[in-house]
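Heads up, one of the protein chains got dropped from this complex, but the rest are sitting where they should.
Now for subunit A:
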Amino acid sequence: MKFAVLVFPGSNCDIDAVKAVEDVLQQPVDTVWHHTDDLSDYDCIIVPGGFSYGDYLRCGAMASLSPVMEAVKREAEKGKFIIGICNGFQILTETGLLPGALRHNNTMQFRCEITPLVVENADTPFTLDYQKGDVVNIPIAHGEGNYYADEATLARLNANNQVVFRYHECDPNGSIERIAGICNEARNVLGMMPHPERAVHDLLGSADGKALFTSILKAWEGRQRA
């Protein structure tokens, strides 16, 4: 299984994502510059955290118009696995691959801490190795992680079981219904503010993010057999 980690000017969690894939899965992974317009070689595309284009204008806005995002949209339509983490989540909402938007934290703070999340949907390619209701510890590091969707969108997300993670017994940023991560209707695109790639070893304070990566590999292997 081949992974791509996109790199925009300002990405700073790209290497963390590469290391997580290498260490947890021992699978090939390339960093891919945002001018690339072909991602057809890859089975999973990670849009990493950071501050693409310095977060100028709006977080994720300019990155969403990079040539590579057209390629991401094409691969998403084919059903490839796409995961946007933190700034990557912001980029995926800006492209329209995921609904809603991320606003400034209501706490007026940049929040950088390990947060408990509850796994709301264990039936996605990203959460197969979790159980519904599991509480996992995954760090956040963001100033603009306050998820917003209008009522109609929110109703649709809940009805389709697209909320994948919620903050558990904490509210670090004011997200509507404490949403921490959502997927698209087809389940192959995930966006989340917390950083699973920073939680793949006990030395990092938590290894609870590992299962997210093993889930992706398991889902991909399942597809190969089918």
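Quick notes
Here is the rule we go by: a contact is a pair of C-beta atoms (placed from the backbone, for glycine too) under 8 Å apart; a residue touches a chain by one contact, two chains touch by 3 or more; residues count from 1.
The rule we apply is simple: contacts and distances are computed from a predicted model.
Only one of "Tripartite tricarboxylate transporter TctA", "Phosphoribosylformylglycinamidine synthase subunit PurS", "3-isopropylmalate dehydratase large subunit" or "Thiolase C-terminal domain-containing protein" fits the UniProt record of the hidden chain, and that name is "Phosphoribosylformylglycinamidine synthase subunit PurS". Among A:D43, A:E94, A:E120 or A:D208, the one in contact with the hidden chain is A:E94. Touching the missing chain, out of A:L65, A:C112 or A:A186, is residue A:L65.
Across the entire complex, the residue among A:K2, A:K19 or A:H104 in touch with the chain not shown is A:H104.
The omitted chain makes contact with subunit A at the following residues, 57-58, 61-62, 65, 93-94, 100-101, 103-108, 146, 148-150, 174.
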